[in-house]
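Note that one protein chain is taken out, while the other chains of the complex remain in position.
We just call them A and B in the order they show up, numbering each chain from 1.
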């Protein structure tokens, strides 16, 4: 079935070389070297990696009524693209929007990240795993200052998102990438489940999901990482002034509640 | 490997349990038999009795806790007698008495707990309180043979996507407001269609005749879903339809025909079930499973099964569903899940048998599984 979906897409855009890099329940992620509208040799301005682009494809879901399917695909695709552009406007590091074909469920965006020394992709997960493997009692490189700075930066990014009433919806260490080998500047990716929300509950769940992900993928140092992320999250709210401080305390107190009950609301009955 | 026989009676090669369910408008009593050793395809649980009585409210009304509890009290003795008779089991041969401890409606739950406590003292049998959802899941696994499925639990009171991980059935996604069965039941009330055999079944029959898809809100929020807004919207459409309004949205945009009650049922189902399948698929991708088990009363719906089947097929997986004997609340599932718990040492002292309306699926430590 997956092959069928890839073939169908390839038929739709025959001149674009596609390499499938991941598949979720809702979308397939492809990498390509072909810009959707700029010919070879003309580089788009202001992208991190000219010549590398991401195509996110939401294939039709045959279980859904075709009319409903079209509607959902188009709305999801366009709201994700809008969000990417919104983030650019806000100055939040995220993949830049390049193009969109909403009825066909396609978004082109900038590729972010680089190759780590162990040849893996520079997701936060892979980077931390690499450092954790190199860590020992005398040299815990996974707890070095650059990790601290990076975690602070992640906390800040999430904070800015939340300050602007946006929740990511799926924060994991795979959905955070390092975009630059020298500066280690982090970026959030995959905004497929993101939404606008003013509720402390939604922000708290965002944080909780990430804390859970850290604990399960990086059990040894998770506590430290999390502390640093929260520091950055706190600072960016503090800098926002009174409104930010209020929002921060609302979110954190709700976060503690969510942590107690484990994400889920009490049952309805 | 979990030792399932540490609490077996010496010299007895099997276990027998009687289960009582009454968390909503069905009262069910079942008797189950397990042979020694872990259950597998060669050692299946045996269903010796499974009887049920349903309380149906008049059309246009929902069942009230008080009336439902009265129904349960009126029927419990007769059903227990019938189940024992059907099974041919002697009370002295039973190992334990299982009852639904929650979640559910307070008064009906209590009426069954009282009966269970009484029988336990009368017959000197240990009590095992069972989580209703776990009952559905374990019975579904046993009947269908699905080993580690993602479970979609859809009933009048529950809408959850559940996946097993590290000895808990974890809730992956769920409704943020009303349950799917409740949503369908309430729409049936708006339409004044009978509650017999069940409002959901009658909606399903009407939906088969629908042909226009009416646009309704689609409210999946991450892994959760919300249904109250959809119900309110479709209720509004139904009222406008009945009151003879001529507004544009009451006509199909393609062929211009006036939409019908059947169209509304069809659209409501298509919309709600798409949402369910979507979050189920997300859970399957998350835990890397390609099996889905549908349990709960709404799980009998053939369109839901069909849609889920298409999704699972696309993932090279399969769907497991049971028929109405097991999908709809029953006593046998309580007996089965209770017996599994009993075999690894669970049991409730009398003072721990208070029913819990908000008993969560993920509170139960699943000691009988270790995968």
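Assume contacts are C-beta pairs under 8 Å (C-beta built on N, C-alpha and C of every residue); 3 or more make two chains touch, one makes a residue touch a chain.
Here is the rule we use: contacts and distances are computed from a predicted model.
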The chain not rendered here carries, per UniProt and among "Mitochondrial inner membrane protease subunit 2", "Translocon-associated protein subunit gamma", "EKC/KEOPS complex subunit CGI121" or "Synaptobrevin homolog YKT6", the name "EKC/KEOPS complex subunit CGI121"
Give me the visible chains that the unshown chain touches, in label order.
A
Contact with the hidden chain (one of A:10, A:78 or A:217):
A:78
Among A:10, A:34 or A:135, which residue is in contact with the omitted chain in the full complex?
A:34
Just to verify: which one of A:16, A:141 or A:184 makes contact with the chain not shown?
A:16
Take the complete complex as the reference. Which residues in chain A touch the chain that isn't displayed?
13, 15-16, 34-40, 42, 44-46, 78, 81-82, 84-85, 88-89, 96-104
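Keep this in mind: only the chains that are shown with their structure count from here on.
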Spell out the part of chain A that touches chain B in their complex, as residue ranges.
1, 23-26, 61-65, 67-68, 71-72, 169-170, 193, 195, 262, 264-269
In the complex of these two chains, what residues of chain B are touching chain A?
103-105, 157, 171, 174-179, 213, 215, 218, 221-222, 270-271, 274, 277-278, 281-282, 284-286, 307-308, 310-311, 313-316, 357-360, 362
